[in-house]
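Only a single protein chain was left out; the remaining protein chains are all shown in position.
Letters A, B and C mark the chains in the order given here, with residues in each chain numbered from 1 onward.
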Amino acid sequence: MWYENFWWHLVIAAVILIAYFFFFIVMFIWTERRVIGFFQIRRGPNRIGPLGLFQGIADVIKVMLKEDIVPNKTDKILFWLSPLMAFVPVMMILAVIPFSKGFQLVDLNVGIIYIAAVSSISSVGVFLCGYACNNKYGLIGGMRGLAQFISYEIPMLLVLISLVISSGTMSVNGIVAAQSLPNIIFMPLAFVCYFISSLAEINRTPFDVMECDSEIVAGFNIEYSGMKFAMLYLVEYGEAVVMSTLVATLFLGGYKGIFIDGPIPLLIKMVIVFLFILWIRATLPRLTVEKSMSLCWKFLLPLALFNLLFTAVRITFFPDLAQWIVVLVSIVMTVLIIYLWSGLYKPGRELQHE
Amino acid sequence: MSRHYGQGIIKGMKVTLKNLVRGPITVQYPEEKLNLAKRERGISLAWNPEKCIGCYTCEDACPHHSIHIETSEQPKQLRKLLPCIMKCPAKVEAAKYVRAIATGNPEEALSIIREQLPLPSACAYVCAHPCESACTRKTVDNPVAIRKLKRYAVEHDDGRWMKNVKQAEPTGKSVAIIGAGPAGLTAAYYLLRKGHKVTVFDELPKAGGMMLVGIPRFRLPEDALMHDVKVIEDMGCEFKFNTRVEDPKSLLGNGFDSVLLATGAHEAAKLGIPGEDNEHVLGGVYFLKDVALGKKIEIGNNVVIVGGGNTAMDCCRTAVRLGAKNVFVLYRRTRNEMPADSEEIDMAIEEGVDMQYLASPVRVFEENGQLKVECKKMELGPVDASGRRSPVPIEGSEYIIDVDTVISASSQYPIVPESFGVKKNESNSRIIVDRAMATDIPGIYAAGDNVLGSSTVIQAVAQAKTAAKSIDTYLGGDGNITEVLHNEMPLPLRPGRPNPDNVHDSVYTDVDTRITNFECVEECWDQETAEAEANRCLRCDLQYEVTHYDLKGGQCVYCGLCVESCPFGALFSSSEYERATYTTEDQVLHKEHLIDAPKSSYYHSELDSELPDQSLLLDIDKEESDKKKKKEEEKKTEESVKEEK
Amino acid sequence: MSFKTEEYVLNVGPQHPSTHGVFRMRITLDGEIVKDVEPIFGYLHRGVEKLMEMRTYKQGIPMTDRLDYVSAINNNWPYVMAVEELAGIEVPEKAEYMRVIMAEMQRISSHYLAVGSQMNDMGSFYTVFMYMFREREKLTDLMEMVTGQRMMYNYMRFGGVSQDFPKEFVPLLRKFLRIFPKYMKEYEDLLYDNEIYLSRTKGVGILTREDAINISTSGPVLRSAGVDFDVRRDLPYSIYNKFKFDVPVGKNGDVYDRVWIRMEEMKQSASIIEQALDMMPAEGKYQTKVPVVLHVPEGKTYKRIESPRGILGCYLESDGSDKPYRCHFRAPAFINLTALKKLMVGQTLSDAIITFGSVDLSMGEVDR
Partner (left out) sequence: MRMGKEIKMKTYDALSKQFEYVKTGNGFAEIPSENILECTEWLKNEAGYDYLEMITASDHNEKFLLVYTLINVVDKTDIIIRTSVPREKPEIDSLSNIWTGADFQEREIFDLMGIVFKGHKNLKRIVLWDGFEGHPQRKDFKDVI
């Protein structure tokens, strides 16, 4: 068939992916504002289009038409380059995500490494944004962001390694295929670690330390306006799209549905993950940067290491254990370890209250 | 207590989920509208041109200078029913004569006063001025000092008012008036005007009655009183002084066709405490009478006056002038509750009187030849029937003062002699009359304090006027005693806004010299002050047309002070949100916009019943409104089912 | 080899989301640690005290509204009390109750704003803020019903208040008081157990008892440091000695305590309103008639009340004319600001911001 031709496949998949990416970014902007609105007992955008659906499009048009201000004394090249540098890698991650059996841009056999590698480039871009704009707020934001990225990369990677061990493959498609039951049931601890660290990776509440408006006034993107700001905005939501897609793929069984397989279960899972992120955002206050660091190093890293150990032991010594036993043991173990560990871990200074 | 990571977060997430389920509380504007409370203050001031007289009070009250008024020079119309005239018992046209003074016409002013009041000089010094307490200017700051303006007018008496007098032909009837006090003199004046022959009997050696003996000379000089009396005397009145009439009925047959009883209130009330029969305990009225008639009284150095009325002030100031070194006034309440004029109290304090508030005498006794008064401290309790806070004695707070004389100036009352034979009340202190001031004996009339109890000069004058009317009618006259004495004046052009100054200070003679003699204390204003004071009058009776009434919306802060300050209730604030948009250029709302604006009940509670009930967002708590709707729907369906049946 | 670090100055404000007004702080930072802080203000200075000298006594009332624009009714009160004392005006009993009810409503709504925006500073992105505004809106509506305004109520007058309660007001207020505890419970669930909230507030921005007194802080800031002092109870004005209420006192003087005190004070205010509604005489005057241009006798006086932010005092001098000779306001937020250096130095930037938020200032009052 003609679409089995490599080049045709590449073009069509790329177009679909880009369309998917931008469509969901725009829809997520709307969803976020609308859903957060409902969480906050207000209505959110409701004027442009039915239910305010075209709000995202209107926003895009607005930022595109705005004047592009380049402040004095900025590092001009980096100022131009860094939004792109932050934006492009986010889109690139989608290349290895399978949307259906056999529908994937490229089925890399080192897909997981590719994801880990590419996603860290984006954080460099974000840091450079903060650095290039010659603003103290921006610099503080960038520094905070960079520190957080680097820290949270570690538990995240450890979890990914445990996934690789469990599925026996590095290909993302392989991991999806290996999930006879979703990984979240198999490895709840891994899911918890991965979810929290990816929240930090994409700068979502409660880890939005690098652009917290109440302290450093949007941090790294403080001096950006117009299209460059739109780019950073796209990074934020693009990361959210990619991250929810990744969680849905890696932990919720990807394109595998209960009744049908294909893109629709994946999209549903992805939206559910995103709504969960929004729910967290609507509820929780922000952590400070040092508390978020301490959470990473003192709480998540031990858990991720333990998870790696646990998975490795399971695969090495009990490869043929019945599924229900594994599920049972891992759920009990997760609850127990989180309960014990969080008793030891203190997020802040305790005083003699009550 | 140890907390485990996650529990609190999950609890919080439950709360947010609950609120998500509750649904939004905001509304989608054009489709849904909020049900809000009515807003009672806003830029859209409502203005009633019929009530507005253009007095500029609102412009002055505005803290941000956002109201601008211009009035026409000529008044649009004359209003009647002014507070100062309505409150005056004798209906002296205060507004009119104040205006005459303001335009530099004190002579005309006197004519206007004379039309209603035959004792202008006496009133100018001692009137209780109910007009001032009713004055509209009081809502702005302090009332216009109408009495002092009257004094100014009286000082400019050039006899011009005589020209317009219409003296009736002699009727041949004669009237006996018992008592040459304010009531008697007034009645005499009007009856003489109507052509009757009048004889005034009095047991005192001079005319004036209570004005002569009840008011000390430093408040009402004898010259002023005699000036008024002389006018009446010149008209042909016959005075019989030092004559006490015991039986008025006997006069009726003996050459008199009618008798007016105007004997006044000359008895002092007792203190009602043990020891007051002592010879050094004097009644205030008797004391003043003795001083006025020139008797020598030894009061010693330490004098205590009990009471807080004007009589008490007169007594204490008289005592100071008689040479007493230490004069105390004991009053049960505080200065705020004192019935005496504030100015009188001030002057008394100035003259060295020691005011002891919240103190009341308990007993008077003599010890080693020294008269002593035991007093008790009081404190203010709850509000009593008279609207003042009643004093409550503090136990164990007694203290003793050494005194030489105690003067009881708490109150005074008349005693109607048995020999008069008229109908009296039970305590013999009032003659009972009908509305025409007639007693139960035909031909005998009564007026003044013996009808009213202890009252004011102007009240007595008012009663005497009614009595004179009745007597004239009784004697066959038409009973019309109105006079027109003043020449028609053109209505004055507006000299701008009313004088914004506060009430002008009175001028008094120097304290050190005045306490040594009985000369009049209050001095007359000069022309400048008098005219400035007269210009403070808002002129409630002249309605100027307001040519411009602008509200600068950009400066208005919706404080509502203009609405509150308007003395005539001509300003309202609006109850609409939407009018708060500025439609006109420069954000100025003009007269026309203000007239059409809807009115709210802010500061005009009389409008409250006309306006719709207030409702709020609070009302549409979802569950309840849903329940209501369901119930209504059920009712409707039930009704429709019934109808079908 | 060792790293060389350099301190740098960060300019927070005047346009900054967390300064609650046009306030500026020059913060010297070492990394993220605050080394020094210098508050700079005056951007909102309108010279209210001087302006009041140029206006008549009554025209001064709208000026006082604009001091602490979050609790306008409380601002009227000391000024009105001072004038009443000098001029010897008596306030009818019913008016006193009305004043108490309105002022306590204002206190609740001010604390709603304080706690809500505190959570917003903490990054809880307007959620608590919006929830609190739901009830605050109802209070504002109720107050609008009485005064006709939503912010600058201009409610108190010499010798009473400007308007009587409309007949619908009291039932609606009672209804609000019924739903109020239910929502308070929700906020306690949302805040007090949340680990992130606890970690961010406990032990942050500590002010010791000695410092709190020495710096003359007042209101929740003073009470959070363990000083049991509330003007309403200890130097009672108006009719506060008729009510029974507790004064919540903190232990550590940290941000947690300040928020906790505000939440508790809201409950106490609600109970005061309830008592006042029960005790309020049904009939009676709400205002003594006072001339528009009041001439106040010569004298000096100082009156203080407990505003939501602390001790709000009014020093008034009169020379017998129709205008105040000198009118000074002891603005609680202005003096609480003195504590800022003590509170912020040594903390990270994020903690410094929420500490600043917990002082709860309104710039209208600070700059005057």
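As a working rule, a residue touches a chain if its C-beta (ideal position, glycine included) is under 8 Å from a C-beta of that chain, and two chains touch if they have at least 3 such contacts.
On a predicted model such as this, the values are computed, not experimentally measured, just so you know.
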{"item": "Neighbouring shown chains of the undisplayed chain, as defined at the top", "value": "C"}
{"item": "Options C:I101, C:V290, C:I335 or C:I354, residue touching the unrepresented chain", "value": "C:I335"}
{"item": "Sole residue of C:I213, C:I239, C:M280 or C:V345 that reaches the chain not shown, by the stated touch rule", "value": "C:I213"}
{"item": "Among C:G47, C:G88 or C:G320, the residue in touch with the chain that has been omitted", "value": "C:G47"}
{"item": "Contact residue for the chain not shown (choose from C:D65, C:D164, C:E195 or C:D367)", "value": "C:D367"}
{"item": "Touch with the omitted chain, as defined above, among C:Y8, C:Y183 or C:Y302", "value": "C:Y302"}
{"item": "Missing-partner contacts on chain C, residue numbers", "value": "41-42, 45, 47, 49-50, 211, 213-217, 227-229, 234-236, 241, 300, 302, 304, 311, 313, 315, 317, 325-326, 328, 330, 334-335, 337-338, 342, 367-368"}
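Heads up, the rule we're going with is that only the chains that are shown with their structure count from here on.
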{"item": "Graph class of chain-chain contacts, one of line, ring, star, complete, other", "value": "complete"}
{"item": "Chains linked by the largest number of contacting C-beta pairs", "value": "B-C"}
{"item": "Distance between chain centroids, defined by C-alpha means - chain B, chain C (Å)", "value": "43"}
{"item": "Centroid distance [mean C-alpha coordinates] between chain B and chain A, Å", "value": "82"}
{"item": "Chain B residues counted as touching two or more neighbouring chains", "value": "5-6, 9, 12, 15-16, 19, 25"}
{"item": "Where chain C touches two or more other chains at once, by residue number", "value": "127, 131, 134, 190, 194-198"}
{"item": "Interface residues, chain A side, partner chain B - complex", "value": "37-43, 46, 279-280, 282-284, 299, 338-339, 342-343, 345, 347, 354"}
{"item": "Complex interface listing, chain B residues touching chain C", "value": "3, 5-9, 11-12, 14-16, 18-19, 25, 36-42, 57, 60-63, 138-142, 336, 500, 502, 557-561, 564-565, 573, 600, 602-603, 605, 608, 613-619, 621"}
{"item": "Touch list for chain A against partner chain C, complex", "value": "36, 39-42, 136-137, 140, 205-206, 208-209, 212-217, 281-291, 346-353"}
